[in-house]
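I'd like to ask some things about the structure below.
Every protein chain except one is present and positioned as in the full complex.
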Amino acid sequence: MPIDWDKVPDGNAAGREMFAVMRELFPIPRSLTGDGVRQTLAVLQRELPVEVVETPSGKQIFDWVVPQEWNVREAWIEDPSGKRVVDVADSPLYLLGYSTPVDTVMPLRELRSHVFTHEDPELVPYRTSYWGEQWGFCMKRRVLDELDEGDYRVLIDASLEDGLLTSGEVTLPGTTALEFLLSTHVCHPALANDNLTGVVLLWAVARALADQPLDLTYRLLWSPGTLGPLCWLDRNGDALDRIEHGLVVSCVGDPGPLRYKRSRRGSNEIDRAAAHVLSDGAGILEEWRPYGGDERQFCSPGFDLPVGSLTRTPHGLFPEYHSSADDLALVTADALAESFRTVLRIIDVVETNARYRNLSPQGEPQLGRRGLYQSVPDGTNPEMAFLWLLSLSDGDLDLLAISDRSGIALSELRAAADILESHQLLERLPGEA
Amino acid sequence: MPIDWDKVPDGNAAGREMFAVMRELFPIPRSLTGDGVRQTLAVLQRELPVEVVETPSGKQIFDWVVPQEWNVREAWIEDPSGKRVVDVADSPLYLLGYSTPVDTVMPLRELRSHVFTHEDPELVPYRTSYWGEQWGFCMKRRVLDELDEGDYRVLIDASLEDGLLTSGEVTLPGTTALEFLLSTHVCHPALANDNLTGVVLLWAVARALADQPLDLTYRLLWSPGTLGPLCWLDRNGDALDRIEHGLVVSCVGDPGPLRYKRSRRGSNEIDRAAAHVLSDGAGILEEWRPYGGDERQFCSPGFDLPVGSLTRTPHGLFPEYHSSADDLALVTADALAESFRTVLRIIDVVETNARYRNLSPQGEPQLGRRGLYQSVPDGTNPEMAFLWLLSLSDGDLDLLAISDRSGIALSELRAAADILESHQLLERLPGEA
Partner (left out) sequence: MPIDWDKVPDGNAAGREMFAVMRELFPIPRSLTGDGVRQTLAVLQRELPVEVVETPSGKQIFDWVVPQEWNVREAWIEDPSGKRVVDVADSPLYLLGYSTPVDTVMPLRELRSHVFTHEDPELVPYRTSYWGEQWGFCMKRRVLDELDEGDYRVLIDASLEDGLLTSGEVTLPGTTALEFLLSTHVCHPALANDNLTGVVLLWAVARALADQPLDLTYRLLWSPGTLGPLCWLDRNGDALDRIEHGLVVSCVGDPGPLRYKRSRRGSNEIDRAAAHVLSDGAGILEEWRPYGGDERQFCSPGFDLPVGSLTRTPHGLFPEYHSSADDLALVTADALAESFRTVLRIIDVVETNARYRNLSPQGEPQLGRRGLYQSVPDGTNPEMAFLWLLSLSDGDLDLLAISDRSGIALSELRAAADILESHQLLERLPGEA
């Protein structure tokens, strides 16, 4: 069913609201596992019935094993004078993700091998070591270079123990069992565009969809990158054929143009819908490539789901990527609002799209007898939509295809199809278009 | 079998002859039903064995019902002084088609609601009311505006009674039962380009084809728009799979360029043949659209026949359309002659086209032994046609496709194929190409 745009929040208001939540979520120390993700989901739960789903450490997930859960109480370095040169309490970026516990004193030259810096001396890089046991800190290179020789006290009070990997899910039931999956990653600490913009965008989309009567069932997933989607695929293995469309959303708050990357098959309905929405010049359309975000898991050849990716400047292509420069100043409420509206427009297209069969296919039906005929067809009246629908509705072409062929807007075709359906001239076919 | 062009009338003579018949047909008051169509067919019957086929009022034809037959004896308006301001005896356009009988006196302000005018004050519009009971007249707006107030006498002495809907058919048997349908509408009164040009063009084509030995059986249809073709489809329901090609012809006398609109499928042989003929720049090729003439019925999805449309400036796109300006001055004998020749060229292509199978497919056959080899192939001698035919005649590609691939003219390929067939090197496959 098409989106009722009157019920959709105004763009400016939505943008400001998303930005406010993002500001609140920014300092939380998220990682692949641990309490940071739980705290993040708790914020979302204030406005949305987010179900928390957890997978235990040690569980085999396809080619992977869920690692131990990591939590940090305290982590810092003190210089020979006892001054803290870096403290995770100031920013979770300072600590290498999944650092093992340490409590020791070592000379600067030994400490250096545990410190990661960025090529820009004023930026702190974002680094993790999920799969190799080590400890480390991330610092501005300028700060590191200014440190005096001497012995440094290093403390990492962290636990790495059997626990859980945490995801959040929202399900919005539609009138059919067919599903639209929206997924974003939720594992990055103190980074804004990648990935808080995705987190708050899905939060805003879920709230907007909750007010709409829709045909599809919407499933929204906030989960740690790579392993989160794999856990979801593992526990939904029997029901993946219900996924009719999917969208991975990330990096949607910077001022760059919107980009839709096609699913692996490239010609799924989600791909045609996104191309239709972006065809007004609002964004860039890209072919599938096996590099980027969690669409890599959904589209891996063993699943090959119809899942595309929506970003603004994607993964790795903005200079602030995976550094302390990816902060709230990089993101604008306007960019978030446009991304929000674009996701809803794509949803509107797949909800509007349908396939029909002409029930009076032998010759044109007598439209005039039904009050559907305008005597002066000039190319603008609904009669043209009626004629295109009757001519091409053979159960194969959907409204999107008829819109492309005829040049008539999808919404206009749908309205005309609804009229013809009410006159028993078209029959809507079950299943997705 | 290719057209024998020596037997085809010279273009200028054919153009003048069509124009003369059109002049004679112009004043006859044609409509959806009634004696005007019968009189029109009677003129055609002087030179051609046109069979008159009639369908009774009340008969269900798919989604339609054949209406009552309408005939007019007299219809006029007299002003308060008794002067006739409009009289159907001067032009059938003055009367709204299918007007119900009336004999009354009414003030000008009431009469105005029964008068239709054109946006150009000097033109009389062409209007009908086949499916809604009403009466009315069509006038120049300047004349209407100059009328004095007062009481006007209105007379329409017309009958609307159970009767017949009249079509004309000619069948020219070929050596096979496969058919080529040529159709035009015959229901417009006192309009020249739409539709007398189609009427006389099919008349000239039928006469020209009668002199030719042809493979296909040609069926020509003159019938009232929309309902005429539907009646034809209804009574030929069992034999529609014999229709291998079809062409709806209308608006073929104005000086605009020729246009071929593809059939609904778009890639039927008729579409490829017309594209081949127009590929020399002689005209415009258009994709299917469900708006235009009677191809809408033949190509409706329940029939989906391989029927294209040939026009010059089509339906609705010339400013004189459906007005008194669509008169004999809009049409030229030259334009008619070129349209005539183009229809015959399209027929020539489908008659020439064929599929063959190479009977000596292992290696090239020894052409020299058969006197078919030129020792200095320079790209112009028939040997190139032989080689292309032998290489590509696998029973799948037809001569049209081989012509497109090789750049060799269709007629040259056919002549070469006839030679190879006579040497048992090619076998012509049955059925249409």
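All chains are identified by letter, namely A and B, in their written order; residue positions are counted from 1 within each chain.
Here is the rule we use: a contact is a pair of C-beta atoms (placed from the backbone, for glycine too) under 8 Å apart; a residue touches a chain by one contact, two chains touch by 3 or more.
In this text, all values refer to a predicted model and were calculated from it rather than measured experimentally.
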{"item": "Touching the absent chain when the full complex is considered, from A:30, A:141 or A:296", "value": "A:296"}
{"item": "Option touching the unshown chain, where B:210, B:387, B:401 or B:419 are the choices", "value": "B:387"}
{"item": "Among A:226, A:332 or A:411, the residue in touch with the chain that has been omitted", "value": "A:226"}
{"item": "Absent chain, residues of chain A that touch it", "value": "61-64, 131-132, 226, 229-230, 233, 264, 287-291, 296-297, 299-303, 316"}
{"item": "Footprint left on chain B by the chain that the document does not show", "value": "358, 360-366, 368-369, 377, 384, 387-388, 390-394, 405-406"}
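Here is the rule we go by: only the chains that are shown with their structure count from here on.
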{"item": "Length of the line joining the C-alpha centres of chain A and chain B, rounded to whole Å", "value": "57"}
